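Missing here: one protein chain of the complex. Every other protein chain is in place.
Right, subunit A next:
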């Protein structure tokens, strides 16, 4: 009796969870475990049977002499810090502005959200054109020094070029999350604050922000992990150049595995990357979770 019940339960579980689990295993779990194995081998990515077990050599190599990997890590950290700040600042301000009673509200929301619909590769190419041709033409007409810089041609402009496009692309999405949260703040609380004599900014700071902390958590988490994993934009906008000065960590891994044909070393880097992303994500969620309050 109880055995039959148990089998029934099993069948039900596997019918409902099974398909998803199988897909997840094939697409995520198995490749991940394989990657874990390959990170200890020397392999060119072609014939599976030619992967040679070399133990910790890949990791030793990365930690002992792989300047480019560490340079790209430094670049990625800097990029993440800058973009997370700017994106969230901008998205929050946009969210505040577009949750007020404006006539063009819906139109503007669409406009700011639109860049997010275009894929990163395409955006990169569009902006590459804007930076190298558009900015140049504006510079020729106006003579403004900002537009006369060799955009994307120097490490500095390459970095800020990436930041601009990344912020432009992701601020719209974060804005939508902020709008949803701001609209969800109970009216009575802000009204009470106003009656008590609080100015607009005081209300924002003391009432709105504490109440939308869950949204802040989500947005910070999304922007951090997106910025840290940035790849498509990097590939199409600067190709990591000039030189390797704007090479993100993800791009460095890609180049190691698919350009240099060192799959083993590439997956070893990817494993380090995975650990880093998890660490950052966990700490950051844990930190902001503590700040969340309930109304």
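As a working rule, a contact is a pair of C-beta atoms (placed from the backbone, for glycine too) under 8 Å apart; a residue touches a chain by one contact, two chains touch by 3 or more; residues count from 1.
Definition applied: contacts and distances are computed from a predicted model.
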item: Omitted chain, identified by the protein name its UniProt record gives, among "Carbohydrate ABC transporter substrate-binding protein", "Electron transfer flavoprotein subunit alpha", "Sulfurtransferase complex subunit TusD" or "Sarcosine oxidase delta subunit"; value: "Carbohydrate ABC transporter substrate-binding protein"
item: Touch criterion as defined above, residue of A:43, A:75 or A:151 at the omitted chain; value: A:151
item: Positions on subunit A contacted by the hidden chain, ascending; value: 68, 131-132, 136, 150-155, 239-245, 255, 259-262
